[in-house]
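I have placed the structure first, in the form of structure tokens, so that the comments after it can refer back to it.
Note that one protein chain is taken out, while the other chains of the complex remain in position.
To keep things simple, chains are lettered A, B, C and D as they appear, and every chain counts its residues starting from 1.
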Amino acid sequence: MNLKPLKLKIARLSCERDYRLLFDSLAFTLDAGSILRVAGKNGAGKTTLLRTIAGLYEIQEGEVLVGDQPVSEAMHRILYIGHRPQVTGDLSVLDNLKHLAGHDDTFLKCALESVGMLGYHDSLVKELSQGQGRRCALARLWCSDAPIWILDEPYTALDVSMIKILDNKIRSHVASGGICLFTTHQLPTLSEFQTLELGCVD
Amino acid sequence: MNLKPLKLKIARLSCERDYRLLFDSLAFTLDAGSILRVAGKNGAGKTTLLRTIAGLYEIQEGEVLVGDQPVSEAMHRILYIGHRPQVTGDLSVLDNLKHLAGHDDTFLKCALESVGMLGYHDSLVKELSQGQGRRCALARLWCSDAPIWILDEPYTALDVSMIKILDNKIRSHVASGGICLFTTHQLPTLSEFQTLELGCVD
Amino acid sequence: MRWRWFHQWGSPRWFYERAGRWQLVFGWVSLGLIAVGTIWGLGFAPVDYQQGNSYRIIYLHVPVAFLAQAMYAAMAVSALVLLVWKMKIADIAMQSIAVIGFTFTALALGSGAVWGKPTWGTYWVWDARLTSMLILAFLYLALIGLRASIRDPDQAGKVCGILVLVGVVNLPIIKYSVEWWNTLHQPASLKLTEKPTMPASMWIPLLVNILGYYIVAAYLVLGSMRAILVERERRSSWVKELVDRV
Amino acid sequence: MSIEKRIIARELWLAAARPGDIVKPIWFLLLVISMVPLALTPDSELLAEIGSAMIWIATLLALLLNSEHFFQSDFSDGVLEQWLFFDRPLAWLVGLKLTAHWLLHVLPLILISPVIALTLSVPGDVSIALFITMLVATPALTCFSGLGAALTLGSSRSGILGVLVMMPLFVPVVVLASGVLIRAMDGSETLPLLALLGAFSVASAVLVPIAVSLAIRVNIGGSN
Partner (left out) sequence: MSIEKRIIARELWLAAARPGDIVKPIWFLLLVISMVPLALTPDSELLAEIGSAMIWIATLLALLLNSEHFFQSDFSDGVLEQWLFFDRPLAWLVGLKLTAHWLLHVLPLILISPVIALTLSVPGDVSIALFITMLVATPALTCFSGLGAALTLGSSRSGILGVLVMMPLFVPVVVLASGVLIRAMDGSETLPLLALLGAFSVASAVLVPIAVSLAIRVNIGGSN
């Protein structure tokens, strides 16, 4: 599928936590088809930045524009997957996906197949291993038509084969006009991406 | 410090989950000074194995001997750090360490310094970033005199500098006669370790 | 949008200094008024022919009871300002008023209870006005508890603001419903609503006291706002300057 | 599936996955009610007199305790924040969730109350009045306890704090409801009070979800 091309524009974005400036007057624009890796050491503010851009944290100063709209009005164009599991332990894998992504069973089973979890669609999420739980959360990438993906440490707990699958998915997403922001401490195996290094403020 | 040399002996260990054999008649012995990496794809049973060896899961079949004792009587010789945070969000970093490791403040502050968290000893754990939280849990490695370390994906959420620190700590632990079992999906930067590949049963 | 301290004008420092001056004025004026009202009321007002001297507690009870309710109104205005115009100072006002409002409510309940013993023979009855006063105290307590349970002051302020505004809608309903409930099945044996017909020498000092208590409330609120302001801004340059000067 | 259907469907799945959540309040109600004759008096006349009020208080508590974790688990596993990315106003989604909660968790409690009234020898017409009162009053209570849960999401181990925060606001409902019960015992007209209660419920069903959605946004991290 091809997405309507969209720009993500960040202007003068600043954030302070406990009187510590995490980032100051950050400004960049991401065009359709670009990948941005946010890097930085532990506590640099990567998660804070991604959540601010996603519209989950209040913007302390500056602007985040999705197309021409402020992000608070365009959150449905964003797919955010963060540190937390984003799935409900007490529900089955399939029900979780149905709730968050809302397609029919066959479609969702295809998505589960892509992340190697097909046999598990009826298992409760809390009975999965760590990595299987992440896979199930990431299966949403296969069901979403949101142009902007914001992924906070998506590689955590994934084994080598799943990392490859995820890389391919991100690549095909931006190839069809999407935007992807992500963080990771591992050296990503993706090839073309820009890097934003945080943590140089103070 | 030098630890009393100790052997960890696993004999005929088997585990079944949902009628799926995770590992079968596993047997190996770890001498003082050895490192074992448990590898395998997501859901292979690494966490299950480590927790069984640590005495947290009931042994379905087989034996785990710490020295000459069954593990259930020698759990205080084990330091286990798993997927879960192992720290209390509502308490400060220092109080958490005090409760789990029980040394005096100056000693603990040294430990915190080793993991780069000295300035944060008064912060509540829930106000830390993901990686900072992990660092705080790992600070226990610097306070423990348990000869056997069992670490389930210790590198998760750590940045490059902390990974190096952790590697050095593991190295010095086994050099002084300890044993370390760990899992990771990243290629570990440690040099000498044995690998146990799980997930070849079925 | 960044949370501001003030709408357009001023800064936390400006408020701190200006409030300091007003506080001084309020402090002295209220001290004077309360001294006059209380000495007059306790020492020179005539003895009540029914209650004897115990009625004199009115010079404490009525002003604090008035204020207990007025404070909630002030807090509601602050909450509105906070949520609509995002002025941080309104949050500080809310925080101060909640504690002081609770204190007045507790004083009203306490003085009423002390008064109840000689007049009604019991410290507490489930009368309509008493009950709604008790609920008001609970509401203040809920606000204080809610704020204490959230670490981030901005977040706590907004959450408390929501609760205050919901409470505003509900307070009149509480008052009305409780009054209605009580009159339904309790004989109107004890009524606070009927004003005792007092001679002027009794109610003038009362009036003076009421005014004095209002001003003392303003004094207390400003003082506590200044303290909270300094505490929240403790790492800013102007507070450090201030500390250096002292 | 439309987003609305997905929200409702999830409540159904959750209820099926955690049947305890439906059984718990009923169980609680039964136990509290059976404590009353034990701790108080087995005298059936006194019981009949205070019975309906007791059931009412116990239901209130059961209802409140059940909604204390209304948003907590969704909040901490990060599903609630995903609702912000849905293409619907949060207040609307919250309203749906509250409605589903009322249907799944509160209604059973109401349906069982006449049976319990029987065991406390509450007269028939009073127990009918009790039933209707609950039906009319509980939507408001559900909304308020949802608000309490949302307000305290950010506090550590909020637990029953939310309920307690909201309890002062329950007073009008409790007072009006007890008015209905007392009138029913006297045999006098209860309709005006019931209408008032109903109006209160409707008003809170419309307004409270907005406050709840604000509180959730603030506790997730601002953005409004």
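Keep in mind that, in the parts below, a contact is a pair of C-beta atoms (placed from the backbone, for glycine too) under 8 Å apart; a residue touches a chain by one contact, two chains touch by 3 or more.
Nothing here was measured: the structure is a model prediction, and the numbers come from that model.
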Contacting the left-out chain in the complete assembly, out of D:Val94, D:Val174 or D:Leu197
D:Val174
Of B:Ile78, B:Val93 or B:Cys180, which residue touches the hidden chain?
B:Ile78
Write down which of D:Val32, D:Ile128 or D:Ile210 is the residue touching the left-out chain.
D:Val32
So which of D:Ile57, D:Ile112 or D:Leu207 would be touching the chain we can't see?
D:Ile57
Residue by residue, what part of subunit B touches the chain that was omitted?
51, 54-59, 72, 75-76, 78-80, 82-92, 95, 98-100, 102, 104, 124, 146
Subunit C residues touching the chain left out here are 122-127, 131, 134-135, 138, 141, 145, 148-149, 178, 181-182, 185-186
Since one chain has been left out of the picture, which residues of subunit D touch it in the full complex?
17-18, 20-21, 24, 27-28, 31-32, 35-36, 38-41, 46, 50, 53-54, 56-57, 60-61, 65, 68-69, 73, 155-157, 159-161, 164, 167-168, 171, 174-175, 177-178
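Keep this in mind: only the chains that are shown with their structure count from here on.
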Distance from the CA centroid of subunit A to that of subunit B, rounded to the nearest Å?
29
Contacts with two or more other chains, residues of subunit D listed in rising order:
156, 222
Could you check subunit C for residues that touch two or more other chains and list them?
none
